[in-house]
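Take this structure, written in structure tokens, and hold onto it; I'll ask about it next.
What follows is an incomplete set of chains from the complex, kept in their original frame.
We call the chains A, B and C, going by the order they appear; numbering starts again at 1 in every chain.
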Amino acid sequence: MMMSYLFQGWNCRGPAKYRDMLLDIGTEEMAHVEMLATMIARLLESSPVEAQEDAAKNSAVRAVLGGTNLNDVLLAGINPQHAIVTGGGAAPNDSVGFPWNARYTIASGNLLADFRFNVTAESQGRLQVSRLYELTDDRGVRDMLAFMLARDTMHQNQWLAAIEELEQDGLGGTPVPATFPLDRELRAVAHQYWNCSESTASSAGRWAEGPAPDGEGTFEYLAHPTPLGPEPELGTVDPRLHGTPPVPIPATTK
Amino acid sequence: MMMSYLFQGWNCRGPAKYRDMLLDIGTEEMAHVEMLATMIARLLESSPVEAQEDAAKNSAVRAVLGGTNLNDVLLAGINPQHAIVTGGGAAPNDSVGFPWNARYTIASGNLLADFRFNVTAESQGRLQVSRLYELTDDRGVRDMLAFMLARDTMHQNQWLAAIEELEQDGLGGTPVPATFPLDRELRAVAHQYWNCSESTASSAGRWAEGPAPDGEGTFEYLAHPTPLGPEPELGTVDPRLHGTPPVPIPATTK
Amino acid sequence: MMMSYLFQGWNCRGPAKYRDMLLDIGTEEMAHVEMLATMIARLLESSPVEAQEDAAKNSAVRAVLGGTNLNDVLLAGINPQHAIVTGGGAAPNDSVGFPWNARYTIASGNLLADFRFNVTAESQGRLQVSRLYELTDDRGVRDMLAFMLARDTMHQNQWLAAIEELEQDGLGGTPVPATFPLDRELRAVAHQYWNCSESTASSAGRWAEGPAPDGEGTFEYLAHPTPLGPEPELGTVDPRLHGTPPVPIPATTK
């Protein structure tokens, strides 16, 4: 999330309040990374061999957080490669690093599209932190996670508020991107629900009837949608690509 | 998106209408992949060498869509490896395939977290299709994209409606996950905006004051947030990891 | 495999029976994914804490299949990240999902080249399923795998039959691609076995003498192959690339 927010901010061509807000929260995310890195580094110092009855449980938590120490490795057999590569430090690896690990950076230039991503990222993030919280009963780790859960609550609220603001400023709306002329799309199918299975349980939802959220139409439920055109047929392609043709090609005289 | 929707559906333990809806739209997405694959395969057949003045423009579009043919390759020098590997067919590669390319599959087991992802994916997707539309003036390609733009409009509406439904059914809410007890998080910081830059332009937004969208608190703007604790200090770690210690370690007698 | 077969089908320009067959089996593969996803989701529900003596064994199987639950995680310490990310559902991740995980999609446009890939994929797949079968003694899991083993048997047979058919239709042959004129390759080395080690144990095989499978020549065994040309020497390259030259470059006057 750190990288997404910073790049969204650096690329932001909208009003200054958005740019500043993006950089504020991007900076805060960097602090979160430091906090987690420190927590992991400390956990690696303090796990005495004696406390073996708790070891399996603790090492599960540490494995998720990206840390392991020699004793845990020998005892629980988790991810010894991590100890060998990082020597008892945190690392931003995919297979290890988790809450601070934005899998990819989104910065599309369209703030509404990006803010929707941001509220998603904070939602998946808080869900994962809550699961991690349930997995451990270490007091110190839980205190740390309680802080992160609260900040993720703030950030979900923050992005939802930013989406409201953007819409009130006339800078975004459904469907994204709102600046693309609607009459260029095939309006006839813009509010149709297509049932593509034998079950019609899907007809019971809000998405099957009534006004659509974009205020531009009414949902219509097609229980038996039909193809809009015939089955396609492919033609021939350059023989120099040596693909398989419909009928054998006579031998070239070379 | 195809894979995300199908996996969300197969893993769905919520009411049947959600599972059915997820599988309906997942199936439709599969049809979109087929349509695009066919469009690409056809484009590769019909680009005569004579039409060279349009080639650069067309080949840009085709390159995005994942197709190239020999003439385009020689003329515009784009991605000849694609022609060599696929021989004039569509491919679901990352570097090539674009609108149907969900970069990763999200299926968290929490429907609100996942529906937020879905509305994001449809937003980024429709934004990208609209940009592609602007890049081409090929009549056939634009017709195809007009269809996809409309379906993305429907799908944005559909996921927004599904989020409403989920909240009305009492199966989700902000902050995600709503089932995690709020008193376990550090409530004191759950609605604070932290200004982490010199500029305070960010104080002008909806996220800086007033009731938060979750209905559980009021935004508070901290222009000068202060650390919640002291600077951390790391201790020592197992010497068998051969990290750098604070002071030299005396030579082992081996 | 699902993705490879579908893309091969959508891109197929050969006779209709091949396209239809590719789409049939691609569709069946999609059902396999659903079956496995369901099996995993169910396994996650039914592992009571009491059954701890079997837990290590079961969790090994589940870890391979992509599932873990809280108790297994705490007990066996396997992959807690999976539980945290998917919340008890299946996922198509590389590191987790296994039998249905085609590592990459092959659709070259040449059916013989692709069918050879397909028979390979089904062979590696059935081998992996048979190993998984040996790893577990859970009745339900074994029943499921017995089904998959049989379908992989069918699919190996199917692709071998399709290769026969293709050759009888005159649409493919060894060497692939058969449409490339043989006299353009360096025929002198097209059937020579080159021994590149001190041992000559390799001279005992079918590949060292007798007619070659392509019917175009006879194998020849070279116990001491010699270079076809002199040791190459590289020349100079643009100095603006700042590579290391053979002799120092005099200081530029700038």
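Keep in mind that, in the parts below, a residue touches a chain if its C-beta (ideal position, glycine included) is under 8 Å from a C-beta of that chain, and two chains touch if they have at least 3 such contacts.
Predicted model, so just to flag it, every value in this text is computed and none were measured.
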Homomeric assembly size (copies in this file), of which only 3 appear in place
6
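Note that in this section only the chains that are shown with their structure count from here on.
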Could you classify the chain A-chain C contact as same or different, where same means more than half of all interface residue numbers appear on both copies?
different
In angstrom, rounded to a whole number, how far apart do the mean CA points of chain A and chain B lie?
6
Whole-Å distance, C-alpha centre of chain A to that of chain C, is 29
Provide the list of chain A residues touching at least two other chains, using ranges where the numbers run on.
127, 234-237, 241-243
Can you list the residues on chain C that touch chain B in the complex?
3, 6-7, 10-11, 13, 33-34, 37-38, 41, 85-93, 105, 107-110
What residues of chain A sit close enough to touch chain B in their complex?
16-21, 23-25, 27-28, 31, 38, 41-42, 44-46, 69-70, 83, 87-89, 103-104, 106, 108, 110, 112-113, 116-117, 119-120, 123-124, 126-127, 130, 133, 143, 146-147, 149-154, 156-158, 160-162, 164-165, 168, 174-177, 180, 182, 184-197, 199-202, 204-207, 212-214, 219, 228, 232, 234-238, 240-243
If we count contacts the way the header does, which residues on chain A are in touch with chain C in the complex?
56-57, 59-61, 63-64, 76-78, 95, 98, 127-128, 131-132, 134-135, 234-237, 239, 241-249, 252, 254
